[in-house]
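Every protein chain but one is kept in place in this view of the complex.
Then we have chain A:
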Amino acid sequence: MSTFTAVENISRRDVLKLFGAVGGGLALGASGLTWSPMALAQDKEARLNLFIAIGEDDKVYLTCHRSEMGQGIRTGILQVLAEELEADWDKIVPIQGLADKRYASQNTDGSRSIRENYDRMRQMGAMARAMLEQAAAARWKVPVSEVHTAHHKVLHVKSGRSAKFGELALAASEQVVPAVESLTFKDVKDFKQIGASRQIVDMDAMLTGRAIYGYDIKLDGMFYASIMRPPVLGSDVATLDDTAARNVAGVLDVYRLPAAKGAPAFQALGGVAVIATNTWSALEGRKALKVTWTASDNSQHDSSLYLQELVERVQQSGNVVRQYGDEIKNWPEANTLKAVYTVPYLIHSSIEPPVATAHVTDKGCEIWASTQTPQSTQQNVAAALGMEEEAIKVNVTLLGGGFGRKSKPDFSVEAALLSKQFKRPVKVSWSREDEIQNGYYHAISAQSYQALFDANNKPSALLARTGFPSISSTFAEGVEYPSGGELDLGFVDVPFALPNLRYEAVKAQAHSRIGWMRSVCNIQHGFSVGSFVDEMAHRSQVSCPQMWRNLLGEARRETFTDQQFKYGNYGEELNRHPVDVSRYLGVIDAVEKAQAKAPKAGKNQGWGFAVHRSFVSYVAVAMLVEVSEDKQLKVLNAIAAIDAGTIVNPDRVKAQTEGAIVFGLSLALMGEITYKEGKVQQSNFHDYPLLRMPQAPDIEIIIIESDAPPAGVGEPGVPPVAPSLTNAIFAATGQRIRDLPVNKLLRV
């Protein structure tokens, strides 16, 4: 399969050849649950599960087991591995890991590839280095304590001897794998890779059209499929007339897929597949289908009516999810500030829509997909085909963006079902319309906030409520409330130092597939709390950053003890990744300082501010906008400061944060998916617009230097964008925007 290797530089088979035909090499594997490299390095199968392999050609083959979707992980993971190994950067070859439990989780979402793998990859590098040193010491018959590694060589200073990695590879692979406790690690001051802005490893391929994405897969004898899916969740084909479709040039067949049953999870949605010799014929065939659909429970869903209901519900009491201090019963109007915020449904719209190719045979199935989650692809395809997971091989291509959509493997399941039916490789390419109309949606939501002010106009109590259909509803029927995990995303976990805090969640049923999208519930929670703090600041007549400082209180680590909830903290221990008020203050100060050097707000202009902690990182954003007399908005400047702990590749952290600002502006300015009669009303970029170059502001990113453990990067930049924007609009015009998107009120 030559197309795929173009991006890999070396295929898996070549790696095996490296060990088989060519001979030598050092291979280290990692086990799933217990993380035991010892056991696997002695297991012949470990060769299929590599992080590090060294060839006799002196090249170092480093495996990235996470998916590349623009965050630079294929470069970042390799930097960490190469650091402890002391490998030369120009001798590394990136290898993309297949789906394999022994890597532990490969799920590339939740902004955790570096935070979960930083220590582990350092261990892998240090372990390989130790084995090379043992091999050299044995060869030279000197104590291992006398040798050291530098610049892709092991050296014995006393005798002046040295050996390249390639010369030692075979002997090193025969060494006893050292215990993790025995490993030595480099000093931070000696780092050459970690903290260096390395160019991404796929740069050349991307600039020449050689980079291979899921959409680019082409196998011998492959059929192309386009699927018309039920327009309303839960509906199915009522009648089908495919006569005209079958007459379209290049159309080979039309096939009905069974509708998903029960909670949608990662099932194929069903519908009608048009099978053709090329993508265009499949699309043309689809246009010629005549299909009517059955009604479902969701056929009456109207998002504007639904939102009105949510807005009413968040103004009545709900389930208490965090309580600190007293419940305030008396909210005298004169001393109370109240506001309700809403965010509509949103969809990911990576420029490459979902796409997968499957080849099912009697023995198993091979998948090539733009997937963020090769392992759950493996599980779900296995379940759909009635095969063992081990029989499903999943190749991860480059992803043309992911943003959470591609960690749902439904599209690979579709390809597998069709390949099984047609006994051929089948590629299922989603069109843009499919992507917008049959997705997993960021939930529509409403929040209410109210604050009590004392005689000095200082806030003394806060009551917040949130309501949105839960992601859990995608996986189980009958879910009516947000899950604790969703409430942890920027709602209950803001460490306000007020004497009385009460947080509630209200009921909200789902009428479509609800899923996670870049920063997930932090989108609505960051918007509502970020807006409300600005409203409080206005009332108290202090600046917004100052109101944040007042509300956060003194530098401390918030543990939320005895507050009726257990904080999930993005899966991290609170002692390793605390909720640290001093780090909030750090990013607030950094942005204020940068803002002082930026242009002052002129006529019809205003600066807005917001700060948010998510994925255990801290991001503050200041934004300058101008609103002309005829209501034309222009976003002029954005400044962001990010504290994500230890940074592996500063340039990629900057790039991700720039991208987060653009992503956040798209959703705040123009992002809106609406439903009528259960159907999504938008279909392409004309009615679901994304930010274009002339709308993008000048962007400045500040990275806070830190030696704290690495934290999330891909998502944390998004949540503070929307509130800093609407706060800026308020500063410029006095108009408070509480309902997104902004283009309902202003031209953007």
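Keep in mind that, in the parts below, a residue touches a chain if its C-beta (ideal position, glycine included) is under 8 Å from a C-beta of that chain, and two chains touch if they have at least 3 such contacts; residues count from 1.
Convention: contacts and distances are computed from a predicted model.
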Name under which UniProt lists the unshown chain, selected from "(2Fe-2S)-binding protein", "NAD(P)/FAD-dependent oxidoreductase", "ABC-type multidrug transport system, ATPase and permease component" or "Monosaccharide ABC transporter membrane protein (CUT2 family)": "(2Fe-2S)-binding protein"
Residue, one of A:162, A:277 or A:543, that touches the chain absent here: A:277
Residue touching the undisplayed chain, where the options are A:101, A:164, A:338 or A:432: A:432
Sole residue of A:207, A:334, A:455 or A:596 that reaches the chain not shown, by the stated touch rule: A:207
Candidates A:96, A:175, A:235 or A:349 - the one touching the absent chain: A:349
Contacting the left-out chain in the complete assembly, out of A:400, A:439 or A:515: A:400
Absent-chain interface as seen on chain A, which is shown: 3, 68-72, 197, 199-200, 202-213, 215-216, 218, 221, 224, 246-253, 277-281, 283, 349-353, 398-403, 429, 431-432, 651, 655-656, 658-663, 666, 684-686, 690-694, 696, 698-699
